[in-house]
Structure formats: structure tokens, C-alpha cells
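Every protein chain except one is present and positioned as in the full complex.
Up next, chain A:
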Amino acid sequence: MTSRGTPSRFLRSVLQNGVGRYVCQLKRISIVFSKKAQSSLGARDFIEEGVVDYANKNPGTVVYVSPQPCRVPKIVAEYLNGNVREETITSKTSQQISELLTKLTNQSGLEIIRIRKPFHTDSPSIQGLWHPFTNRPLSIGPIRGFSMHDF
């Protein structure tokens, strides 16, 4: 299933981010992990050492840490445009989890599907669109007045 079989979208940004100032698009991060399971070991290490630094570096993002009895530890990221992304962090080290978090922070919430064009403009033409009569000299003269004896 490629390009034609999967959905696609045009390149865009959320609410013209970047025209004024840049706003980080990540709204909320919830780290769901277990207190005892082996698969959440990396998550527990990350929460011991890295989570506070991450939260201080990204003041616009809220970090929730919720230990639950769960088999699969995951990170749930919610973005400003409402999209929610879940990533599982089973058996990942603390380093890998922090890289994953930076990746999620740098993303905007738009879907990761095929982008049709690598550019987007709101004003595509400044000097006027080309039509077949641009830059051609006139082949007939100016329109003269109508007179009866031409017929």
C-alpha cells in the first residue's frame, strides 16, 4: 500500500506557526508505566533522571507521569490541533526515551502521511501569471473607429 493506496495531504502548518513567533505544538505528554514490570525499566530510569530537565526545557508542555498496573508502557502525546499520538516504550533505555521525546516535541500534530508538494505558498504569482499573450507584440494595430463604408 503506497502513495495511491494511503492518504495524503498538502504541506501546511498549524495556524501559520512561524509567521509571528514560533509556538511549540506539543500540548501534553503523559508517561504511562508500571512500577514493577521489567518492560518499564527504561521508563522508570527516565523518570528518575530526565523528566524534570525535559519539563524545564519545554515550559509550554505539560508532563503527566502516571504509574499504573499496565503491561505495556507508553507515552501519549497530545498536540494543539487535537491529534493524539501514542508511542510504546517497551524495553527502551532512558536515552532512547529522551530522544523519542525530543522527536515528539519537534513535531507538529499533523499526520505523518505522504506530503504531496514540498512547498506551500499563499501568493504564488507576483509578476502576474503567464498567459500566451504575455510579452508578445501586437500583430494587429489598434482598433479604429467603425465607419459605414467598410462593408
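Methods note: contacts are C-beta pairs under 8 Å (C-beta built on N, C-alpha and C of every residue); 3 or more make two chains touch, one makes a residue touch a chain; residues count from 1.
Going forward, contacts and distances are computed from a predicted model.
Tell me the UniProt name of the left-out chain, picking from "Large ribosomal subunit protein bL21m", "GATOR2 complex protein WDR24", "Ribosome biogenesis protein NSA2 homolog" or "1-aminocyclopropane-1-carboxylate synthase 7".
From the choices "Large ribosomal subunit protein bL21m", "GATOR2 complex protein WDR24", "Ribosome biogenesis protein NSA2 homolog" or "1-aminocyclopropane-1-carboxylate synthase 7", the unshown chain carries the UniProt name "Large ribosomal subunit protein bL21m".
Touching residues of chain A against the unshown chain: what are they?
For chain A, the residues touching the absent chain are 2, 6, 11-13, 16-19, 21-22, 24-25, 103, 105-108, 112-115, 118-123, 126-127, 135.
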